[in-house]
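With one protein chain held back, the other chains of the complex are shown just where they sit.
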Amino acid sequence: MSESAASNPLATPSARHLRPALHHQFEELEQQYDASSFGMWVFLATEMLFFGGLFTAYIMYRSLYYSGFAAGSHGLEGDFGAAMTFILLASSFTMAMSVHAAREGKRTMLVILLLLTILLGIAFLGIKFTEYSHKWHEQMVPGLNFHPSLEELRGAPGNAVELFLCFYFFMTGLHALHMIIGIGLLSVMAILAWRGKITRENYDRIEVSGLYWHFVDIVWIYLFPLLYLIGGRYK
Amino acid sequence: MSTAVAEVPVESRVHYLNANYGIKSWLFTTDHKRIALLYLGSITLMFFIGGAAAVMMRLHLIEPAGALVQPETYNKLFTIHGVIMVWFFLIPSIPNTLGNFLVPMMIGARDLAFPRLNLLSWYVYITGAAFTLYTLISGGVDTGWTFYTPLSSHYLNTHVMATALGVFITGFSSILTGLNFIVTIHKMRAPGMTWKRMPLFLWSTYATSIIFVLATPVLAIALFLVGLERIFHVGIFDPAIGGDPVLFQHLFWFYSHPAVYIMILPGMGVVSELVTCFSKKKPFGYVFIAYSSLAIAFFSFLVWGHHMFVSSQSVYAGFIFSALSFAVAIPSAIKVFNWTATLYKGSISYQAPMLYALGFIGLFTMGGLTGLFLASLATDVHLHDTYFVIAHFHYIMVGGAVMAYLGGIHFWWPKITGRLYHDGWARFAALVIFVGFNLTFFPQYMLGYLGMPRRYAVYPAEFQVLNVMSSAGASILGVGYLIPFVYLLWSIRYGPVAGSNPWSAKGLEWETPSPPPTGNFEATPIITGEPYGYAEPEHVHV
Partner (left out) sequence: MSAESPSVRTYTLVFVALLVLAALTTGIAYVDLGPLNTVLALAIAVIKMSLVGLFFMHLWYSRGLTRIVVLAGFFWLALLVSFTLADVFSRSWIKPPGP
């Protein structure tokens, strides 16, 4: 059910004064849209390398200290992890639908969907910070108050559990930081949409925000099994 | 491909410099040319601060027991010299000044793809510089510019966080610049400008941008992790909980080796432009030079372990990195051969930019050849962490990159300012720089070979003569760097008016007035011919 090129508002050549959304450095709206989207993809490639450094370190240490990592993973709250996964996937759905609404020029739908996405993101962060506070109370924060009281963690090579928890906090923390930035970005988009500033000709901002949001979701898609499900939960 | 340009007197014509007045028109500009000048001012300031640290180091090393500062202070000097020169001068130098100014003009566009992002990248650079300068005035940092763990993450009490934060922030400036250039070159070339019709400066800028975008994030995460380790008091580099300090080196050098190619590739692009213009000849092997830039960008990511041969990295990994390091020299050599072939039977003139280009070719080649000693696993064990390494990279960075930068500034100065400088003084300065440079750094090869370690505040007495020679050279080099200041700044007010193309060069930027108007071109140019349309040598009368 995709649109034909003829009805696409961005495909027709334009006189500059008829297209106020066209920035001065571009010749055509299509070029502008292309450039925005391409630019965000290039940025996402940088983010792949940014998180990638952490994933590299994670792979290295998990290979070296598997049992400690498994023991540490067991100490994480799997229900919360699963819940966060479902919430983020739903937020990706609402985000994709909001881009669709922007493309169709449906202002109200766009605002509602953006707000839903933001709410789901906040719910995610709420659970995440609850987890962090639980870890603090269980004295499982590396370096700052690491004295595990959970019986099963004392048996495992204790040091590797602390190393695992470093990864837990650093990776989910960096991810949460990206979520916060994403929520901020979407809030700005929601305000712009509410004020009617997003039209069928300049919705590339929503598209580009969506790309960022989906990327952050993809990072979580990997973090969930890699942090929460090491060694299974059948014991 | 040419448009006739009426020579209107500079004073009555509107161009990018006089289109708006006032500090806000500069601090809130989105014109790539003004942003280039904002960067020019900032990096020049940082160059002199980093240079001041070097001056103090060379003065200190006149005597074997150290002549000037305490050892702890010496450690801080070489650290801040490295940090500032690498991240706040060399990396942004050509891309953010000449690149920002020229990329849109060379592809026939009105501006970069994301002009506001361009301005943001300058503000990010300034913020990072502010953090680093704060370190300078509040007591310094002494980890060395390489921030090795566990010294940086665990044992030192100096301002590691502030410096690391400054570098981390400035990394984003690099990423945004690289992103902007990549999108611009892909999406905004003028009609008819195919990839093979682009000037070689754009090819090397593009290759540099790939490195910016793919390497810098890994530095960011490495520094981020050092910061976290300082906050949490444990981290993933900490052996007490099973961490490996060498992992930091992997993450650090994965960025920092490609970073050295960030520092040299744009210079190579400048040299390609200078050599062709001042031989009045199209480049020999255009395709080879273009693709060798991409090859350098790619291969640069495969060799980082050659900085870690003696770090307890596995010997097998060392073999592989060593072999690959030999391979990475090949595309650079291809460029040198092609430049030389371009010079052959060219109609060569020796204005200042050409002197810098010729200096680059010679000194870069020497520096590159000494890299082979370091790439070879066995000899590196002897030379690692000695002055041989220092001489090697200064030949490339100063004898190469800085010379190319100065050559480019001199070449495009008439375009940027609309004025000509005094070429006699410029040539004199270039020669002073060349002599001073060699006197400073050639003795350091010998010192390194004889075993003098780097980053040491004291040294055995038998090395004194070479150290004094090096320090003497440094004073000459310093004078050489100051001279352009005088005549270039003088030329802005009193220099003769430059026409649109004082060098009779080929390129879209030379078809605009000097200085160019804010929008660069009155109408979007349409490219129909090949680049570098110089006449064939047989037709040039001597």
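First chain written, first letter: the chains are A and B, and each begins at residue 1.
Here, contacts are C-beta pairs under 8 Å (C-beta built on N, C-alpha and C of every residue); 3 or more make two chains touch, one makes a residue touch a chain.
Bear in mind the structure is a predicted one, so any value in this text is a computation, not a measurement.
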{"item": "Touch with the omitted chain, as defined above, among B:25, B:138 or B:312", "value": "B:312"}
{"item": "Missing-partner contacts on chain A, residue numbers", "value": "1-3, 5, 8, 10-11, 30, 33-34, 37-38, 41-42, 44-45, 48-49, 52-53, 55-56, 59-60, 63-64, 78, 82, 85-86, 89-90, 92-93, 95-97, 99-100, 103, 207, 210-211, 214-215, 217-218, 221-222, 224-225, 229-234"}
{"item": "Absent chain, residues of chain B that touch it", "value": "186, 214, 218, 244, 246-247, 250, 254, 301-302, 304-305, 312-317, 320-321"}
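Basically, only the chains that are shown with their structure count from here on.
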{"item": "Chain A-chain B separation of Cα centroids, rounded to whole Å", "value": "35"}
{"item": "Sites on chain A touched by chain B in the complex", "value": "24-27, 31, 34-35, 38-39, 42-43, 45-47, 49-54, 56-57, 60-61, 64-65, 68, 141-144, 146, 157, 159-160, 162-163, 166-167, 169-170, 174"}
{"item": "Residue ranges of chain B touching chain A (in the complex, touch as defined)", "value": "104, 109-115, 175, 179-180, 182-183, 186-188, 213-218, 220-222, 224-225, 228, 232-236, 240-244, 247, 250-251, 519, 524"}
